[in-house]
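Presented below is the structure to which this report refers.
Every protein chain but one is kept in place in this view of the complex.
When the chains are written out, they are named A and B in that same order, and each has its own residue count from 1.
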Amino acid sequence: MFKKKEKRQSIASQYAKRTKLGEIWYRLKKNKGAMVGLAIVALFVLIAIFADVMFDYDTQIAGYNLRNKLIKPSLEHPFGTDEMGRDLFARLLYGTRFSMAIAFSSVLFSVCVGLPMGAMCGYLGGKFDLIAMRLLDILRSIPGILMGIVIVSWLGQSTVNLVIAIGFSMVAPLASATRAAVLTVRNTEYVESARSIGLSEWRIVMVHIIPNCLSTILVQITLRVANAIIAASSLSFLGLGVPIPSPEWGALLSAGRAYIRNASYLTIFPGMAIMVLVLSLNVLGDGLRDAMDPKMHK
Amino acid sequence: MSNEKEIVLSIKDLVVHYEVDGDVIKAVNGMTIQLEKGRTLGLVGETGAGKTTTALAALNLVPDPPGIIKNGEIQICGKDVLHMSQKELEMVRGYDIAMIFQDPMTSLNPVLTVGFQIAESIRVHEPELNSKQAYERALDMLELVGIDRHRGSEYPHQFSGGMRQRVVIAIALACNPHVLVADEPTTALDVTIQAQVLDMMNNLKNKFGTSTIIITHALGIVADICDDVAVMYAGRIIEQGTLDDVFNRTRHPYTEGLFNSLPNIKDRKAELKPIPGLMPDPANLLEGCAFADRCSYATDVCRTKQPEQRMISGTHMVACTAYDDPNFMIERSRKP
Partner (left out) sequence: MLQYIWKRLLLLIPVVLGVSLFIFLAVNAASGDFVDSLNTDDMTKEEIIAIRAHYGLDKPLLVRYGLYMLDLLHGNLGKSYSTGLPVFEMFMSKIGNTLYLTIGASLVCWILAIPLGIFAAQHQGSILDNAASVLGVLGLSIPNFWLGLVLIIVFSQYLRILPSGGAETAASVILPAITLGTGQMAVLMRTTRSTMVDCLSQDYLRTARAKGVAEKRVINLHALRNALIPIINIALTQFAASLAGAALTETVFSWPGVGKMIIDGINQRDTPVVCGSLILKCIIISLTVLLIDLLFVAVDPRVKTSFVTVKGGKKENV
């Protein structure tokens, strides 16, 4: 009798060893694509952080050297130079800062606004939900890019305003997703049982509801960052993003467009950078979603 | 006694494995069973015993990845189901043999009317009927299962669980099949509805003379409507016989355990006697008798030798090594 009990306990502890986070990481590791994506994203983040150290802003990024105007890609300038004689490779790498910073800040903005809003809507329901949903409906009627355009044209062109514009356009979808996640969890039986054993509402929210929404939110965040990067470069491309001479990728594309005939490399490389980063984020986001989905677990 | 038993469904030495992510799950391990015409067989066992897999195999519906029928011969009215072409199979399904599944909520297509779903079965097997005639037949079936024929144009979600199951039964019986396989037909229903549906099934069975296999884990249902019983454990039949044989002259320790675990309404104070342990993991089956670990009569021989099937009367079979000793008796048999 004793032997059987011991055996059963050790099996149980084997499974309990990996915490939920550890479980997710373990599953994510198995997805090769997602790991590659993670590595690339990490690389870009590092570049963004150390860009200032690698390049001297005034001479390489913002300055000009007209003697070096429009040189095609070569050993000395791997991506060529632009119309002001600046090395495109350097500008591109430095531009990582802008893209990453803008993307992360705008997502942070939309999370700070959208998350509590969505959570409260889902959890409290009632009048609050009704009014807030109407507001969200209004926001949602203005599709993303147009929203960004409206806000930037209102607030004026600057990096901060760009962050606000992009962040604002993401509030509605994020709030909706959070609200849906909260609603799903709120009605589950384990919340009901938590209430029935007398846990305070606050504790229920913190311990049960938020962690279960966290997986949805995390996946949303990863994918939204990817969207934000595209949004930022789109708006910069339209001339509504970061002010020149900042080497944000979209701005690089916009500038390069004028020289598309004889210096097409000016448009190819920045776009590729955007694509690689966004692709990595998307693959990572997909991998995260799969890793967190309990149905995938054997 | 005339031995002219007409066998409508014959399963011999069926072995079905599921290969999932490198593990081999041995769901059915050498199962042999026969269904006589006009009789109702109850296939009893706990969850994971391999009952549903057996039923699916009878229609050759075991999902091909990951399930593989490794061995076996299944004959329906003499036709070998496991070696038919797809077209032949489609003709047999629904016509010679029909199946009712466990969950009425998900068994019906939500975007097609119930009338259409019943009529579809008729149209597939009786193409000489035009669509109007088939639809009328479908509505007739609906009435037969106790649903107003005007509801044929409604959708599954407009029906309650019990009524949906009746629709499922109507679909199964629409072409008057020789064999009906019912996989836990009332498990998902309320107890009161259960009784109604079982009653209805019984009447229809008598009316059409359909030979039926009822898969269940509830002994009460078996006692109610079955003529024969087969008890399944870890993918094998371990005891089989008429209702009388198995219920009143129980032989296998597992069957005994099943009966013992039923609460005794007359003795409220008695302790519940569950069977200790759990059913073995079908991915890790051991050499000998699969029940050995949980059996209070088990000996060392049991753990190494696969029990043989032994006929202890003309109709009663037991697969238990303990009966090698002719004087062996389980406790239940010892009671006066």
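Following the convention adopted for this analysis, a contact is a pair of C-beta atoms (placed from the backbone, for glycine too) under 8 Å apart; a residue touches a chain by one contact, two chains touch by 3 or more.
Here the structure is a predicted model, which means the values were calculated and not measured.
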In the full complex, displayed partners of the excluded chain: A, B
Candidates B:8, B:31 or B:92 - the one touching the absent chain: B:92
Sole contact to the chain not displayed, among A:70, A:149 or A:199: A:149
From B:10, B:40, B:54 or B:107, residue that would touch the chain that is not displayed: B:107
Contact residue for the chain not shown (choose from B:68, B:124, B:283 or B:312): B:124
Touching residues (missing chain, whole complex) on chain B: 59, 61, 86, 89-95, 98-99, 101, 103, 106-113, 120-121, 124-125, 154-155, 157-158, 168, 171-172
Touch list for chain A against the chain that is not drawn: 134-135, 137-138, 141-146, 149-151, 153-156, 180, 183-184, 226, 230, 233-234, 237-240, 250, 253, 257, 260-261, 264, 267-268, 270-271, 274-275, 278-279, 281-283, 286
